[in-house]
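This part shows subunit A:
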Amino acid sequence: MAIVYSSLVYLGYILIFPGFLFCFVAGMLITGIDRKIVAKMQKRVGPPILQPMYDFFKLMGKETIIPAAANKTVFLAAPIVGLAAMVVIQLFIPVISTPILYGTADLIVILYLLLIPALAEIYGGSASGSPYAGVGLSREMVTIIACELPLVLIFLSVAKTVGNAMGTGLCFSLSDIAAYQAANGSLMLKASMIPAAIAMLLVIPGETGNHPFDAAEAETEICEGMLAEYSGAPLGIYKLTHAIKTFTLTALFVALFLGGIGTGIVLLDALIEFAICVVLTIIFISLVHAVTARLKIEQLFKYYWTAVSAIALISLVLAWFGM
Partner candidate 1 sequence: MILFNYIASFFLIVLGFYCIVTKYNAVKTVIGLSIADYGVNLLIISIGFNPGGTAPIYTWGELNPSSFFVDPIPQALTLTSIVIGACTTAMSLALVIKLKESYGTLDTREIRRLNG
Partner candidate 2 sequence: MTNLLSYTHFPVYSIMVLFLGAFLVVIAGKSKALRHIFAICAVTASLACLIALIKPVMIDGEVIAYWMGAREPAGGYAIGIALEVDALSLFFGLLIATAVFVSCCYSITYMRFDENVSQYYTLFLMLSGGVIGLVLSGDLFNMFIMVEILTFAAVALTAFRNKAHGALEAAFKYLVVGCIGSTCILAGTIMLYAQARTLNFAQLSAFIPGNFNTSTIIAFALLYIGFSTKAFIVPFHPLAADAHGAAPASISVLISGVLTKSGIYGIIRLTYFLFQSMALGKMQFLLVFIGSVSMFVCVTMALAQHDFKRLLAFHSISQIGYVLTACGLCTALGISAGLYHAMNHTLFKGLLFLAAGAVLQQTGTTDLNKLGGLSKRMPHTTVLFLIGAFSISGIPPFNGFASKWMVYQATYQKAVESGNIGFLFATIIALITSVLTLASFVKVSQSVFFGQLPEEYKDVKEVPFGMRFAMGIFAVLCIVTGLFRELVTHYLTEPAARAVFDVGKYINSMLGDGYASAVMGANAPVRTEVVFDMAGTWQPIHWLLLLCILLLAITLVALLGRYDTVSENKAALAEGKFDIFFGGEESVPSQVGGGDLFWGFKHNWRHYFSFMHDLHSGIVNDYALWAIVALALAMLYMLIVL
């Protein structure tokens, strides 16, 4: 009986909270709010907040056209793998300061798991045989490389700071980082971590491919790049993955830098987390989206490898000298 019960709990984690269902609702809501806010800023009415959900269900019912030039298996499997990996990442990220699954993955694993959804999109686009996808995946890969350096610096400085404070030298474990923050207050309060937090906030729109860092999907020039040939359910799944990615990255920011503010009650924490994520999205995604024009891909690369990396590097240097 106990085994059945625990596996049911486990399945509940995966499928309902903090897994699939939670991600689905949170991601869709965040995207809806984002679209609404951008519209308001541009003096438009904008779609209803639930519009992404309507879009998703509509797409699920549409016919899927597989181009004759495409590799069918990869074309159809890629979105599913991407979504599954995206949801798995969410399982590893503590809800504010309460880790859900202990001891399965650490910061470096998260860094690499974050590649999988992007990679799924790249391979899906690649398999479609479209020349637009070729251009799109080239830019997407450059965006990944661009974001990787600041992310690496941020994660290393977090690992060093928490390790210093805990006396173990360095700490990559997410649950230890959460526990440390629950006991000693948020990392955001440490002077050395503020540049890292800022850099992370600047990385989020790049990682999610939001305006102005959406050269990879630029609808107006390369017809959504890798998604050019997608239609129906696979396209819906990609849209969902995007939505969840926004939520996951903001949630990761909360777990890394704002860990100490939780109440200890998981469901309440989840609500607080969601609220913070919405605020972060509005400020660092919607606002940026509304006021900027799309960067060219080489400008994007330069921006991340110079300005953002420099900010992250300040944090690493401060952390290195134990501040």
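Keep in mind that, in the parts below, a residue touches a chain if its C-beta (ideal position, glycine included) is under 8 Å from a C-beta of that chain, and two chains touch if they have at least 3 such contacts; residues count from 1.
As a selection rule, all candidates are chains of the complex that A comes from, given by their letters.
Keep in mind that what you see is a predicted model, and the values were worked out from it rather than measured.
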Candidate number, among 1 or 2, whose chain touches subunit A in this complex: 2
Parts of subunit A lying in touch with candidate 2, wherever the complex brings them together: 11, 14-15, 19-20, 60-61, 63-74, 80-81, 83-85, 87-88, 91, 101, 103-109, 111-113, 115-116, 119, 122-123, 126-132, 134-135, 137-139, 141-142, 144-146, 148-149, 152-153, 156, 159-160, 163, 168-173, 215, 223, 228-229, 232-233, 237, 296-298, 300-302, 305, 316, 320
